[in-house]
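Removed from the display is one protein chain of the complex; every other protein chain stays in position.
Our next item is subunit A:
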């Protein structure tokens, strides 16, 4: 009896010990990514390419949230444009006010053009404060997601219902923004943003700084998401995705688990929107409606929704292909894009990230020895 106790006692500790180590260790891939994004890219790429990359990285930040909520949580978040837009508009409102103040005006330029009154609308006023605006870029999307998610998940609205609701939300926000031209700039959106907290955005040096900020934000968001993935919460999230009923029978409330994932994803999208504004200089309803909202999901789907790196690379690749190929071959690109979605989602559900596994499985299947690979 005594001999059996000694070998089994350390055994349960065995799996948990390395997992603590991996949680704390900075993975080599992460360091490589940091070196590429923060070191190599700014050195190698010319100003124009770098500012394009900054834009793609903003989409990648959204994709990190999509990977969390959809890839791990099974929540089809088709309305990320809403949160991207809220973050973007919060930032753009502050920058417009700052631009106006720099030239001695009290109203942003478009309000002088379309506005009906000489005073700033009350809900614009707090955005004159930079700290408030920066906080709002993340907190506002998270608050909206929390309210919506609380009601929706509590009543177990899920699957297709949730997807369609979130999509309708994106449509509604875009339509509302278009309708309020006097206070939101309407279809044009908030354009022609000159400065970023006192720095001139037309200066290439400052554009490079904006790139570095975005790249750092992406790395930060990825690190956060990775911690969430490997945490107990991350495992619970996957469990909710795969069998919500079982999780409920085990005594957890799946609504809360989903809510956290949804709110965090919304915060990431808001951050991405806020960083998008100085990188591109515009935020408009066309960037946040139904089509771009699906676009946010597509990048992650092509790359691999459940894989963090896959989702990020997918988002960057699709955004790159979009802007590069759509200029050169507009018609052919649309066909290619459609075909890409059909093939990637329909026949490779794990995305390109799972390609290696799929190929390996194909190769080993005829021999029947899956263990050797």
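Operating definition for what follows: a residue touches a chain if its C-beta (ideal position, glycine included) is under 8 Å from a C-beta of that chain, and two chains touch if they have at least 3 such contacts; residues count from 1.
By definition in this document, contacts and distances are computed from a predicted model.
Entry comment: the absent subunit's protein name, as recorded by UniProt, is "Urea ABC transporter permease subunit UrtB", drawn from "Electron transfer flavoprotein alpha subunit apoprotein", "NADH-ubiquinone oxidoreductase chain M", "Urea ABC transporter permease subunit UrtB" or "Allophanate hydrolase subunit 1".
Touch with the chain that is not drawn comes from one residue among A:290, A:321 or A:358, which is A:290. Note on the undisplayed chain: of the listed residues A:175, A:230 or A:250, the one touching it is A:175.
In the complete assembly, the contact with the undisplayed chain comes from A:301, out of A:222, A:264 or A:301. In the full complex, subunit A makes contact with the omitted chain through residues 76, 78, 148, 151-152, 155-157, 159-161, 163-165, 167-169, 171-173, 175-180, 245, 290, 294, 297-298, 301, 331, 334-335, 337-342, 345-346, 349.
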